[in-house]
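A protein chain is absent from this complex, but the other protein chains hold their places.
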Amino acid sequence: MNLTLLTEKLNLEVRCCKDKLDREVSGGYMGDLLSDVMANSKKDDVWITCQSHQNVVAVSVLKEHAGIILVLGKEPDTDTIERASQEGIPLLVTDLPGFEIAGRLYDLITV
Amino acid sequence: MILREIADLLDAKVLAGEKHLGVEVKTAFSADLMSDVLAFAKPGSIMITGLTNPQIVRIASIVDNSAILIVRGKIPPDETITLAEELDIPILSTKYILFETSGRLYANGIVGCIRKIEGPGSVVPL
Partner (left out) sequence: MSREYEVSFPVKGDNFEDAGKVSVEIKRLLKGHGITGDILRRAAIATYESEVNIISYAQQGNINVRVTDDSISINIQDRGPGITDIEQAMKQGYSTANDRIREMGFGAGMGLFNIKNCSDSFEILSEINKGTLLKILINR
């Protein structure tokens, strides 16, 4: 599944890199501790988190994530948006909590 | 689902609160940020987290979580388990990651303990 379809199905709003949504997603990773995400997430995962500061972008770049979903209505800082745009990491946002987004995404990609 | 069924589904070890495995859980809150648990978790929900320090037990006690489910196969330090027995908070530990754990529980009918955030800080209950 690519990010365009995922954005549609999960009703996400796109905060940057609208032109990069054709990127394929192979799995999901959820976590708010950067050290854990660095250690355990995989390439082409979409990362679900409530961390909105700009350090998340660096982690996503290094791990080659397909994109980041910010949950619980958290808005990315201006620095975060700027950084993500430069690096080409799509930032998606939702008012739903992480558990719901993970549940719905899991349902979409494991069926 | 009752806690025993959750433990079976996720192949989880019961580390504290064996006697509470009959407790029914309908909602969940997944987070590694305890600030978010404090702000958004609802009474009766199960806390799903990758943290293992004793603070998770104190927070579960403060917000009235029904249980704590630790992910990624982490085993908490003894202080955490002792405190959990003392404050009567069951702890389960599963090898699955937070995403997989949440996905499986959601597929089995557990829902998020809040529907969504509407405007700054106002929470829409289920």
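As written, the chains take the letters A and B, and residue 1 is the first residue of each chain.
Heads up, the rule we're going with is that a residue touches a chain if its C-beta (ideal position, glycine included) is under 8 Å from a C-beta of that chain, and two chains touch if they have at least 3 such contacts.
Small disclaimer: the values here were computed from a predicted structure and weren't measured.
Trainee: Using the contact definition given at the top, list the shown chains touched by the missing chain.
Mentor: Over the full assembly, the chain not pictured touches A, B.
Trainee: Which of these touches the unseen chain: B:L10, B:V25, B:V63 or B:C113?
Mentor: Touches the omitted chain: B:V63.
Trainee: I'm checking contacts with the chain that's been left out. Which of B:L51, B:A67 or B:I110 qualifies?
Mentor: Going through B:L51, B:A67 or B:I110 one by one, B:L51 is the residue touching the chain not shown.
Trainee: Footprint of the hidden chain on chain A, which residues?
Mentor: 32-33, 35, 50-52, 74-75, 77
Trainee: Residue-wise, where is chain B in contact with the chain that is not depicted?
Mentor: 32-36, 38-39, 43, 49, 51, 53-56, 58-59, 61-64, 87, 120-121
Going forward, only the chains that are shown with their structure count from here on.
Trainee: When the centre of a chain is set as the mean of its C-alpha atoms, what distance in Å lies between chain A and chain B?
Mentor: Centres of chain A and chain B (C-alpha means) sit 23 Å apart.
Trainee: Which positions of chain A touch chain B when the two form their complex?
Mentor: Residue list for chain A touching chain B: 27-33, 36, 40, 48, 50-51, 72-73, 94-100, 102-107, 110.
Trainee: Can you list the residues on chain B that touch chain A in the complex?
Mentor: 28-33, 36, 40, 48, 50-51, 72, 97-100, 102-107, 110-118, 120
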